[in-house]
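Below is one structure; the comments refer to it alone.
Here the complex is missing a single protein chain, while all its other protein chains stay put.
Right after this comes chain A.
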Amino acid sequence: MVSTEQSCWFIRKVICWRAVASIAWAVLLLPPITLVFVIISKFSFLHPIQTISECLYLLTSASGIFSFILLCGVILIVGFLHLEYYTVIPTIACSKIALLGQLLHPRHFINSLVHCFMGVIVAWCCAVTMGLRYETLGYPCTESDGHPQMCLNEYHLILLLAGAFVGFSHSLLGVIYNMNYVSFHTVQQYKYLRFKRCLPLVVKCSATQALYSVRNYIVMYLFLGYIPRAWICKTLNLHLDSSVHPLDSIAGLLDLSLLYHLWSSATFLLLTWNITLLLFRIFVTEVYSFPVQSSFTEDSHQCLPKVLTEKQPMILKFLALQDLALLSQHSPSRRCEVFSLSQPGGHPHNWNAISKECLSLLTDLTQRLVAYHDTVATNGRAKSLSSGSERKTSSETSVTSGTEDLMSPRPVFLMKTPASVFARSVAGTPQSPLTSLFTPDLDSPFASPALRRLTAPVDQCSPWYGTVQSPHIMRRAPKLWSTSTDSQVNGSPTPSPASVPSPKPEPSKPSFLAQFLQNRKEQLPEASSQALFADSQAHIWALEGLSYLVQASFSEDQFGVVQTTLPSILSCMLVLQEAVDRHFKLPHASSKPVRSTSSMGDSTYKTLRFALRATLKTAIYRITTTFGDHLNAVQISAEHRKRLQQFLEYKE
């Protein structure tokens, strides 16, 4: 939970209100959806008018209104969970074991349990509104000896359990498909139009997802259905009606009307939740216009140059960068403010702050790419750690020669890609920002001891060691959850990884479990590349913002404030271009991900690296086309000049 002192003005004033607005719209949309659901679930072709009158009667009855209030409560909780769990940087599990760790992480587990519980509530509401045989849990029946007693209504139970199952699986799928990831769109549209465009897709997604969930649920109930039934009977002191066929048999489950009702209630459940999610995404990613400069000092912390440099919350940083990219394209008056000089003193503070922040973002990405490239061998697998780090130092220095302050280990983001879901829970702890780049959270119980051991003593400016999952390292500490203890793990932390000796053959064979886990630890192809570019939307905006501003400066910059930074902008972009080119030479890096359209999960993050590559090239071309031969007067190194000449001749 976010405590009040941590949340900044932006969360309080903007994000919270946006979330509230989205939840309010979701609640407003609930009555029509419920009406459609009731009509669909009760419709009979033979008596259409009777159906409608029944539906209207039902919706105005006390139980109908009560269940409606319950549904509103569920929507509120779902909306709140979205606000609590959303992230703008997706969590990408680099291996299957990391994914398992994510799923079992307490924070997600609680989320799943809450969803499970809410699923039961929604299913209960569905049961009440559908009426018929689903309405109550018990019903009076007579035993064979004529003794009256309460019997269990298995139809009610199966519906409730279906709700629980669908809710639980929805939350699990949410973790796997990064449902909590909020992506930003390249095409700006009004909220209503965006919602209208996405609505058919959401309906389709919900219906198909419900179909699959119900299928899985039926199979599960067939085999395990007797357990909850017996438990309920025992705790509530209900009896089983021997005259009714039990439902956990093939004959019992092959009831078309039962399947139809299960599917329609699952669709209703998923639809209401997905619409809440959709509305939340639309509202929260809406463009926010920050003032470039303010005449009042108390508002200065809300101005764009100030806001850009802040590290938390991420959504603030992203919206600020988006605003920067848009203002640099569309609004000359605000660009003018960026290029202006401060009144007493005459310093271009705005431009300096903005360009410095954008450059440091790009430099950070360059460093990350270079470091990653050095850790992986050319076959795309992780390489031995020692050789990697040795090479790292050499290549990093060679790269740095072009840029100014590239070496300063300046953490830009709280970069916890897979751990970003947990980021807010641990935001208070002063964790070194780069320690957990695409590694599982170290505080989580699922981080392997090897990683924990490795990351502890390491200097902070090597952002890549999380991906080091070489077989040697794993073999030296393979005892994840296995009983055999290794002296190296329990012993004192080993010195820095650069001095890790070359792997020696281990005297003891790793246990079977360890070997199995090690196989699971194999990197998913492409995932590490995705993880590397997980936050690249920020870099894309930084590139766009910088390049448009530089382009505009050709005619709009009266004081020449941009000219002073032009060499560093150019060299920064060229270095990044080189690093990106090298990265795309790796196997898996340039393979296109499979597009999945029938899921609510946003898969934009999978293609961010391609978008970044295209944007980077366009950004350099934008500058070279604008300045043309004037660029020959800019002071950059000979290597970069050669590279720039390629761009000037349109040969890239």
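Observations, loosely collected:
One rule holds in what follows: a residue touches a chain if its C-beta (ideal position, glycine included) is under 8 Å from a C-beta of that chain, and two chains touch if they have at least 3 such contacts; residues count from 1.
We adopt the following convention: contacts and distances are computed from a predicted model.
The complex appears with one chain absent; UniProt names that chain "Aladin seven-bladed propeller domain-containing protein" among the candidates "ATP synthase subunit b", "Aladin seven-bladed propeller domain-containing protein", "THIF-type NAD/FAD binding fold domain-containing protein" or "Proteasome subunit alpha type". Screening A:R12, A:R197, A:K585 or A:K642 for touch with the missing chain picks out A:R197. Across A:Q50, A:Q149 or A:Q188, the residue that sits in touch with the chain not pictured is A:Q188. From the options A:T235, A:S555 or A:Q635, the residue with contact to the unseen chain in the full assembly is A:S555. From the options A:T208, A:Q329 or A:N352, the residue with contact to the chain not on display is A:Q329.
Residue A:G628 is the one among A:P31, A:P48, A:G346 or A:G628 that touches the chain not shown. Where chain A meets the chain that is not shown, the touching residues are 185-190, 193, 197, 329-333, 544, 551, 554-555, 592, 595, 604, 607-608, 610-611, 613-615, 617-618, 621-622, 625-626, 628, 649-652.
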